[in-house]
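Take a look at this one; I'll ask things after.
Removed from the display is one protein chain of the complex; every other protein chain stays in position.
First chain written, first letter: the chains are A, B and C, and each begins at residue 1.
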Amino acid sequence: MNAKPEPTASDVAAWWGTAVSRMEPNVIELRGHPVQDLIGTTSLTEMIWLMLRGDRPTAGQARLLEAALVAAVDHGPHAPSIAIARMAATCGVGLNNAVATGVNVLGDNHGGAGEQCLALLDDICGRAAVTGSVESAAAEVLAAFRAHTPYVPGFGHRFHQRDPRRDPLLSLVDRAVADGVVAGRHLAAALAVEQSLRTRDGRSVPMNIDGATAVIYGELGFPPPLARGLFVLSRSVGILAHAWEETQQGRRNKGPIPPGILPAYLSQ
Amino acid sequence: MNAKPEPTASDVAAWWGTAVSRMEPNVIELRGHPVQDLIGTTSLTEMIWLMLRGDRPTAGQARLLEAALVAAVDHGPHAPSIAIARMAATCGVGLNNAVATGVNVLGDNHGGAGEQCLALLDDICGRAAVTGSVESAAAEVLAAFRAHTPYVPGFGHRFHQRDPRRDPLLSLVDRAVADGVVAGRHLAAALAVEQSLRTRDGRSVPMNIDGATAVIYGELGFPPPLARGLFVLSRSVGILAHAWEETQQGRRNKGPIPPGILPAYLSQ
Amino acid sequence: MNAKPEPTASDVAAWWGTAVSRMEPNVIELRGHPVQDLIGTTSLTEMIWLMLRGDRPTAGQARLLEAALVAAVDHGPHAPSIAIARMAATCGVGLNNAVATGVNVLGDNHGGAGEQCLALLDDICGRAAVTGSVESAAAEVLAAFRAHTPYVPGFGHRFHQRDPRRDPLLSLVDRAVADGVVAGRHLAAALAVEQSLRTRDGRSVPMNIDGATAVIYGELGFPPPLARGLFVLSRSVGILAHAWEETQQGRRNKGPIPPGILPAYLSQ
Partner (left out) sequence: MNAKPEPTASDVAAWWGTAVSRMEPNVIELRGHPVQDLIGTTSLTEMIWLMLRGDRPTAGQARLLEAALVAAVDHGPHAPSIAIARMAATCGVGLNNAVATGVNVLGDNHGGAGEQCLALLDDICGRAAVTGSVESAAAEVLAAFRAHTPYVPGFGHRFHQRDPRRDPLLSLVDRAVADGVVAGRHLAAALAVEQSLRTRDGRSVPMNIDGATAVIYGELGFPPPLARGLFVLSRSVGILAHAWEETQQGRRNKGPIPPGILPAYLSQ
């Protein structure tokens, strides 16, 4: 370390280098656009696209992205993220802390299925591009996947036999394919997976919200980690709404169950 | 506690009672709307309003809310929330954790100015409704406020002499007043405050992003804590964009300054 | 900003200046002590004192601090911090994230009572030092306090009529006073408060864990915010133990109540 020259202020500036935004006194540019040109002309959904990717979506792309973001905002207090945010809101922390507490648990099991599903669909699309058959690509990928785990991320739901968000999302994708907005490859991959999945007793295992949004994110060209990132933005809306409602209900230090029920004591 | 009857399952259900959403197998209703009716018909901004308030915004209301949300998405890595999320993203946690880590610090000093400013504007509006003079109401409230602190939340900026987000946001409010979308009372209150503020050496102290968005949230009828809540949703977009960019830059365990500079050691 | 000289590397080093620790290649000093001199010679509790204050505790001081830290490690899954950490642990995040999620909610209502109680005791001690009467100081401070809120932090418990942690903690303080380890002023202040508190129907309102630990932290000279800080360290132990147990129980995405009970839907 001795031989290295002492870093300068410009090394320090470079350490925090970013293409996302440029700040100077009286100047705010986001992805190269002065902020004053964006305010009033750009929707929140277009802004999300711009900030993550650096370019602007077409109207058709923005419409698909918006539908996916709207669809996943909430799934009620049975979802740990929602319950946790509500409990946090009663503990005397800021609303920002309550939201962060909920967002923090959107992990591999809770908010990660979209990311995992998109990786799976990307894999199928990649193979199908080579072999020409999405069905055989889906079969290959599924076989490899199911060797490790009984779950296929994005398909089936422990609560809904048929997730009511599947059909409206997929029909928007259908229309976007028809309109030439997207290519339809991820949709085909997901339908091939859905086609081949059956429970042991023969019931179908339809796509769930994570699968249907993964189709959209994949069609739009988002990489898998951003499927989780976008879900985080979407679910933050529901988390905030629930945390705020809880605040207004006025409990302090809300536990998970009514005070009159004591957790069972398990002998070790 | 002995005399109380054992809680039943319906007490447990009531403990988690909510008007935000209703979940049953194959049913998802958000604020009374089946989710399938919202997908593809509702913008993300309208969804935020619906989830927080239970009704739907008019087009004019949604336009104002959207502008406020777009304006505050990012202020670069000097903002602790952004820097923290970028560092978090290099530590081997999920993107959800990186976002949560950034959102968590949008506290009273960093994300709370909008909430504080809105409380101040509400106070001025309330007094002006009684006395008829927004100028004297502003003077009263400011005097009380400045007895405690030199900062007036929502006015002045340590980095910008004139925040470039002020003018486009206020001109949207102006137009909304002209169109009868909002009443203009919070705008008048904020302008009265701005008019009366001067630095010691006589320079003006213009409204900043927190002030201009507080005007919008106030005009739209949001209570002060939701000024922070809405800022959280907005800034989450920038936090995610920066965390994702950092992930792609590939550092591991990024510290705040280049490794070649050692923090100064202070004698106790 | 133009006239200011460009910051140098040493300004950057100063920005992160600290008296807590000194790091150089092959050197780690904590509060001036080479880490190798601390390992094997210093207890974890002594380390906590050293890191927070810069000096080392006497054996008697360490004993009191340790008792307070041990007493507050856990209060079961009804405590939101514990329930939240357990739920987090099922969501596919790291154990660090699960612990952080729980710690994050130790806010003003949940983990702040010790801090608030210590501030109250400090206030009483300060007044009693002037007037000579701890009883009248306690009466004054309580009257001011209860004008705002029915709760007196550190006294009474919604679950225990008599908190089982009170007596053993206070008897350790008693002994430490007898041994000249601490002065006994915070103990006297807290007992004066306890003496004067009665519920409406005449029952006593004994000190709870937050009150008894506030006595100890006050006797040892910790400022009020560190009463919360020390509680955070203590409760982290229970949070980790519960998160780990939950991990081993194997649930995924644990909600707050069994899946068979649906949260009640409240009309708006």
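Everything below uses one rule, namely that a residue touches a chain if its C-beta (ideal position, glycine included) is under 8 Å from a C-beta of that chain, and two chains touch if they have at least 3 such contacts.
Every value quoted in this text rests on a predicted model; they were computed, and no experiment measured them.
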item	value
Residue of B:93, B:192, B:212 or B:233 in touch with the missing chain, whole complex considered	B:93
Hidden partner interface residues of chain C, rising order	1, 4, 6-7, 11-12, 15-16, 18-23, 25-28, 30, 34-36, 38-40, 42-45, 47-48, 51-52, 63, 66-67, 69-71, 73-78, 83, 86, 94-97, 99-101, 103-108, 111-112, 159-165, 167-169, 172, 225-226, 228-229, 232-233, 236-238, 240-245, 247, 257-258, 260-261
Residues of chain B (touch criterion as defined above) contacting the omitted chain	1, 6-9, 12, 25, 76-81, 83-84, 87-88, 90-93, 97, 100-101, 104-112, 158-159, 252-257, 259, 262-263
Touching residues (missing chain, whole complex) on chain A	9-10, 12-19, 22-24, 31-32, 54, 93-94, 96-97, 104, 256-257, 261-268
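Methods note: only the chains that are shown with their structure count from here on.
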item	value
Taking each chain's C-alpha mean as its centre, the one farthest from chain B	C
For chain A paired with chain C, centre-to-centre distance based on mean C-alpha positions, whole Å	36
Chain centre separation in whole Å, for chain B relative to chain A (CA means)	22
Shared-contact residues (touching 2 or more other chains) in chain A	1, 6-7, 12, 25, 76-78, 83, 97, 100-101, 104-108, 111-112, 159, 257
